[in-house]
Each structure stands twice: as C-alpha cells, then as structure tokens.
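With one protein chain withheld, the remaining protein chains of the complex are depicted in position.
Order as written gives the chain letters A, B, C and D; numbering starts at 1 within each chain.
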C-alpha cells in the first residue's frame, strides 16, 4: 500500500532514541508511514518549526511546550516518550556534599529550560533562594569548560553532559545526589489542525514508537549501537548513561508534573509570553485520545 | 571687482557655435569664502574657428574649458553650444584634459576605440579608426600596451587620439602638447591643423606656449591673472596653411611680441598679487 | 642593438658627483619580452654642473632620472653618486617628478615643509623655509590650500618648492616647467638659476624645450629615440649669468639650431620606428 | 552618499540677481536634493509600514512574526522595566572594547603584513586559516582559557573585528600610491615614518571600509559572546525571549541592535568624512 508521508523535526540526541530507532529499524514503514526527518540541536527549534509549518511532528522537552501553550498556540501534546533526571555535577574543590553546601556557590544552569526549573526546585529543597548563590546561564556544552576553568562550582544539566564532565575531569568532580528533584521530559507534539486532519498518521506514528519502545527494551545492546551511531557518540560513552534515560510512550504524572512545574516557574519569574496571567489549562493542549486508542494503560495522568 | 567684459569683435561668416555668456565660476576656500576662478567671461566662437586661450598659470583656463565641456555649472551666466545651454558633457565636445586620464584597464587601442564603440560602431570599425589615429600620434608600436607602461608624453598623445576618435564638432584641448618635445610637438601640430582643415571642427585650445597659440589660432584670447577675465581678443591674420616656416615671418613675430607683453603684464600681476595675501 | 656608448668628454675642475656607468633598464612587455627603455647609457656629471637631458617623447629620460634617483634598479650597469652605488632614494637627491605627486592630505605649506620636518627641523623652522620657497614660486596666496584645489601649473610649482626645501646636493627635475606659461616659466627659470648659483647644487634637468635646455645647461645630453642612448654631449659655452636676453645672441641660436636638428633626426626615427612594428 | 556626478563648483547662496536659466537649473538641483533627503527619512517608516501590513494580513503566525506595533509594545515594556538600559550598557561596553582593541590591532597587523613580505609570509597564511572560524564555534575554548570573565567575551568580539580590519588594511596598504611613497622617500622620510606619513593615509579609504564592515561583524560576534555566561546584554535578552516565546521582545532586541549600529555607523561616516578630508 501507499505509505503516508509526514515530516518529523527531531532533536538529535539520545533523548530521541525512540524516533531514532523507529526510523533506523524501519518501524515507521511497518506502520505504513514514510517519515522524513530533520535534525535540530534543540527541541525548541523543532517545535518552532512545527508551529511555523516547516514540519508536522516535533520532539521537544516541556519548556517549549509551556511557552507555546502560554502563548496560545494550538499545539497538541500527544505523548511523552522519554524522561530523565536532571543532575548536578560539582567540583571537588567546592566541597559540595549536601544541598546546604550549595550556599554561596556559583552554579550554572541553562535559562528557560528544565535545567532552570530544576535549579529553582533544588534551591527550594536546600532552603535557599537565588540570592544565596550565584547563578550563571550557560549552554550545556559550555558548562564543562567553565567548570574546568574554575569559573563555576557546579552545574545543573542533563545527560550526556554530566557523563562528559565526569569523563573529562575524573576525580576533580563529584555528582550531587539529587534524584527525584526534577525530571526533564521529552515528548511528541503536533498542531491541533494536523491532528484533526491526519488522525491516522499520528496514531500510526505513536504505534511505531510503542514498537520502538518494545524493541529497545528487548535489544538494549543494539539500541545503544543504533542511537550512538545516529547521534555520533561512541557506544562506550553512551552505555554507562543508557539507564538514565527512561523510554516510555505515555502521558502520566511525570509529564504533567513537569509541565505544571515549568509553567509555574514561568509565571513566578515572568519568563512567559506576553499577556499571560495564570498557569494555562493543559487540558486544552493535551490530546491523549490517539494514544488511548492504541493502549489505554499508557494514559495515567489526572489533571488537578 | 565687477567690470564690463571686453567687447568681443565678431568676425564675418559662420554661425556662432560656442557662446560663453557672462560666465562666473567660483570655488569655496577652507573658510567657506567663495573665490571666483573665472569672472564674468564672455566670448563667442564661430563654427570652424580655431581659438587659443592664453593666460598665466592658475588664471582659470581649465575651469573655463570645463564649463564649455559641461563639467562645471557656472555660478552665474551660461554656456550655449549650438542652440542649447550646456548642462552636461557630450560626445559632440571632445576633450583633451590637462592630465591624460586614460582608462588604466584598457590598452592604448581600446582607449582610443572607446568613443567610436560608444557611438555604436562595430569592434572592427572602431579598431580601424583607433589604429589610424594611433599611427597619427606615432604610437603604433605601443597599441597593445597598458597606459601605465607609457611615458608621460606618450600618454598625452593617446589622450589626443582618443578625443579625436569621435570626430567631435568641437574639440576642447587643455595644453595637449605640453608634455611633448619640440619635434613631436611640431608633428602633432601639423597633424591637428590638417585634421581641422579636413573636418569642420571648432577648436578651443588652451596653451601656455605663445608661439603655438599664434601659429595655430584664428584668434588668441588672452586671460588675466587672479580671477580670470579676457583682457584681449587678438585676431591672427596670418595666411593658411601655416607651417613651421610661418614662425619666421615678421607678422608672426609682431603678434608673438604682443602676446608676450600682455602675458608678462598679467603674470606680473599674478605674482604681485601673492604678496598682498 | 648593442653599440658602444658615445664617449663623454670630461670637463676640467670639480669632482664627479653622478657617474652613470653603462646603465641598461628594461621593462617587460605583455608577451614577457624584455624591452630596453635605456640602453647602455654612460655619462658623468661633475659637482655643481647643470645638465639638461633632451630627447623625443618616450625615449627613456624619466627612466634614466629614476635610476639616478634610486627608484629603478638598472638591469645592467650601475649609478654611482658621490662614492656610493645608488641602491635607493635619499634626501641628498631632490626630485621633481613629471607628475606633481603632492601629498593630497597636506596643505601646500605642509607639503613643502615635509622635507625639512623629516630632516629634523622644528615646525617653525620648516614652516619658514616653506614660506620662503612658496613665495619664490608665487603661491603665497594658496599656502593653506589643499593640492586638489590648485591648477596643474600651480601643483607643479609646489612640487618644485618641495624638492628645493631640503637643499639637496643633487636636483633631479623631470620637465618641471612643462605646465607653465611663458612668463611664469621665465620667472621660475631665473629663480632656479639664482638658487643654483647660490647653493652648490648639481642639477640633472629633463626638458623637451630646446631653448630652455640651452639657456640653463652647462651641457646638453641629447638622447636617441627607441631604446634611449646618448647621441650627443653638447657643451653650452655661453657666459653666465644668462638672462632672457641671452636667447637673442647668435651663439645661442647656433646651439639651438644644432639641438633642433639632432632632435628632429631622433624624432623622425621614433616615428618611422612605429611603422615597422 | 551624494550622487557622484555632482560638480565641484558651487551653487550660489542667497538670492542675487541671477540669470534665469542658471537659476532654474540650480532650483531643480536643489529640489532633487530635497527629495533625496526626504526619501532617506521615509525609508525606514516605509519598511515598517510594509511589515505592519504583512503582519496584519496574518499570512503568518503573529506569535512567530509580530507586527511592529507589538514589537513597540514589547520594547516599551523592556525600557520601562529598566532592563533595557542594563542590557544596552552591558552589550555596548563589550562591543566598544572589542571593537577598539580589534581595530587597533587589526590596523597595526595590516600595516605590518602589507609592508613586509616577511611578516606577510609568516602571519598571512595563519590569519587566512583562522579568519573564517566563527567565534560561536569556539566559545567553549574561550571559556576554558578565559573563564567566564568579560575578557573572554571581549576576545570573541576582537576576533571578528580583527580579521576584518586586518584584511582591508593589508589590501589597502598594497594599493598605496607608489608615486607618493617615492615622493616621501626622496624627501628623506625614514622607513619607519613612511607608514605614518604616507602609507596609513593613503590606505585610509580601504581601512575605513574595513572599519565600517567591522561594526556589523562586531554584533555578529556579540551573539557568541553573550551565549557565554552573560547576565545582561541585548543578545542575552533576545535568547531568553526566544526560549519564552516572547517574539515581540526578540524583535525589539534586534531593532535595538539595528538602531545602535545605525547610530554608530552614522557617527562613523561623519568621522570618516573628516578623516578622508582630502578626497
């Protein structure tokens, strides 16, 4: 039969493992889809591209989703596909053993992303405010050199930048245990019009992701091979952090928490599009039906 | 400062081709002060006349020529060529500038052929015209050379050939033979007179060489120093064709003497003028 | 092509200041072919002598002057000034170029004062020297003007003043008076002769004006066309001081005639030369 | 920016008793001059109007492509919040310092390599290889070397400015009028003063091209600089606004940039006119 065409705007990183695998293993074709992939270095650009009409399906983290939702864009959040904890890497010299030790330190984060929300939560947990520390805005790949140069004491970001840091600086750095503070999610977003017009494409797309999820679970070694090849990493670099990525197609508490926390942070810090007064009603942008039709068990969230 | 221009005697025959009417051209000095370079100059040139402009260095000869060529807009007055007020340059008025101003990226041949090419002539025709003129100025051997490889005098000869290539109605020549040795100069003068006799060209010719002026011109206009004015319009009543032999005659010597005296007066003024500055 | 240079008669007294030894200077044509502009030229100039170089347009006068000035390295042979082989330009040899080559960003005064300033003179001293020379060339009124606001002749006069400002041992002048009217030219010639008599300057002077050459020079070197060679070294045995009256004497006219004939021969060759190209 | 065919001679000031024809021509010249000036004044408003029309036609998503009015609103907010001054000052300081250092070193090196075959051989290839490397590609290395200091940020700007100014100075020096160099030499100008007396001034028109181009480049590299751990700055603000989908503010930032550079360039053009006074 004729394959259905769709354009995927994807952030090329291990967080997109499911779409990478689905493409590489021919799972899209199996579902009757012909997916053309455009690669970006950030989910934000992928989503912007979809909003602008340059692509049909975006992979993106929660931050761009909240921004778009608050800006009143008619986006449709159809599934989460991955989440992972954000972590803090500290310089040994800074002697940060507990949350409280963060006081007075220079901490790098990436403004506007989950890393910033994480940092806010982390400080809250430590009983500190942003005035007790020096926050430095950096892109993830620039945090390591800044730490190496001694310009910062710690940085908050996602993998693989934490692993990179540990590999490069070895005994000079230590990981602060911050499990459960904040998980960054990675999700599938389309436009509402597109969903309405092409329900079967979205449905087939999600089905392919579910298949990919199963394949990844069944063949972790091969999955690492496939993903590392696609993103240009060495398999031995990806292997140690592979377990940090939780690949799960679904909409659950993780996704809703991340969205809410992020939206609240936007409000609190005025980092929101103009004219917004409250946390948006995510019911407007959440479209669980396609996924529910495939596998109802994967929809576990409750709003409010 | 303001004086009536010396009345210009009109000679019989021929229409007026160039009519310079009460032209004043001024330049701004540092202080913003306007200094006239040419002050209320009027004269007329009839079709086919050969006029020489003679005057001390800095008296405004080039400026006046530029006004006729259409490069300077008079501050007051106007220049009429044929029946039209001059508002800009045109191929009806060929100019030999005081500096050669050759196109540095074109060979000698291409420089000379430029005018005919612009007039719509074919490459071959333009080339033929160019070759002829280049031979006339004695540079056939350098036809393919670029201007910067030529000596000063050779460059000036190319500029003359270039201005002639369009067969313009009017030729405006600013010290065209100034950089040439006596003999080359004589050859060029004779060539110019021949051309002028053949074609019906009107020539306005700036020179500082009195012999040259008297030898070539129908009328010599002598300019004053300071802001340039015409102090004398001297008709040269020597028979044509004139050759180098003409310079030996008594009438020639008398005219030459007259010019020399006029120039000497003016130059003296120019030099004295510098002392009251 | 290769001929023995005409032997140069050395006049009594004075040391040799400029010794041009068998100098050949060649330029590359398009094809890569080397064409000599100056061919095995030898001559000597004694201290304090006034030498004029006379020759048809394009014969290599400027090139030869450039070699003495140190701007062209001879392809063969060498130029010795004083006791040293010339390897580059220096303030001991003032040059008036065929083009004025004034610094466009400097006023007339600053242009003339440049040499003395470089020689370490104070601003006031250099200014005083400049003012004196500017007055000599009759441009006091334009001392503050920028070069592009001057007429061609005025620019050339500034260039002369500038070259004199360093009081160089040797003056190399390339048609310095070519752009001047008869009277200004006479004034400048007399000024130059006065200066030359005062200072002990050696002058090598390129001109295409035979009267000028004979009036000014101790010796006139006549160059041939084509690749320049010296065909005649003519001693001018007119008594000094010479004035414009000198030109009326019979001896002057005889010398003038001789030069004219020589030049005519050479120019004729030059023109004929173009036809076999 | 005048039409090049304007004659050097002057039109009269004040109204004397002028012959009719000349006066008419002069009047029309003055009129066309006025028209050109007026055109210069409406140029940008016209552009804004077209933009407004396109935006209002809603051909494209207004969140991604806001109308000028929306941009103006965001700009007002930015200014009144006090952040604008902070951002502008931070960016200007970086750009000004980087620009100054970059152009001084650039002119210096250009004179060196332009004049000396030795230095041209030694440094030329190196500069040519490094020249195209965009600052944004080595922000990490700069952070590694300079830490997060302002020094590193300024270095990134210096990088872009330096190569631009160096190249145009180098090429300008090679186009120096040899006639003037010869004139200076025969007047006894020592080799080391030749540069200041002739070469620099003669190459100035080319150097000015480089300097004016570098004004734009310095803003190109400012992006990279403000990616690297800045706390304020126009690009820092633009970046944040982009993350937050505050497109009005993004455009306001870009407009601020354009305005600043426009003013800088105007000042520059005026200065250049004085600098190259001799035409």
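Keep this in mind: a residue touches a chain if its C-beta (ideal position, glycine included) is under 8 Å from a C-beta of that chain, and two chains touch if they have at least 3 such contacts.
The structure displayed is predicted, hence computed values, not measured ones.
Chemist: Of D:79, D:123, D:232 or D:275, which residue touches the hidden chain?
Modeler: Final answer for the missing-chain contact: D:123.
Chemist: Which is it among B:16, B:85, B:128 or B:146 that touches the chain not included here?
Modeler: B:146
Chemist: Please pick, from D:31, D:76, D:89 or D:133, the residue that touches the omitted chain in the full complex.
Modeler: Of all options in D:31, D:76, D:89 or D:133, contact with the hidden chain holds for D:133.
Chemist: Name every residue on subunit B in touch with the hidden partner chain.
Modeler: Contact residues on subunit B toward the absent chain are 69-71, 88-91, 93-95, 97, 99, 101-105, 114-115, 118-119, 146-148, 162-163, 165-166.
Chemist: Touching the missing chain, which residues of subunit D?
Modeler: 1-5, 32-33, 35-40, 43-44, 47, 60-61, 64-65, 113-118, 120-126, 128-138, 140-141, 144-145, 160, 163-164, 167-168, 171-176, 178, 181, 199, 205-206, 208-210, 212-213, 215-220, 222-223, 235, 238, 242, 250, 253-255, 257-262, 265-266
Chemist: If the hidden chain were put back, which residues of subunit A would touch it?
Modeler: 7, 9, 12-13, 38-41, 45, 48-49, 52-55, 140-141, 144-145, 148, 160-161, 164, 167-169, 231-233, 237
Following the convention adopted for this analysis, only the chains that are shown with their structure count from here on.
Chemist: With chain centres defined as C-alpha means, what is the inter-centre distance between subunit A and subunit D in Å?
Modeler: Comparing mean C-alpha positions, subunit D is 40 Å from subunit A.
Chemist: Distance-wise, how many Å sit between the C-alpha centres of subunit B and subunit C, to the nearest whole number?
Modeler: Each chain reduced to its C-alpha mean, subunit B and subunit C end up 27 Å apart.
Chemist: When the centre of a chain is set as the mean of its C-alpha atoms, what distance in Å lies between subunit A and subunit B?
Modeler: 83
Chemist: Would you pick out the residues of subunit C that each touch at least 2 other chains?
Modeler: Expected reply: 99.
Chemist: What parts of subunit D, by residue number, touch at least two of the other chains?
Modeler: Not one residue in subunit D touches at least two other chains.
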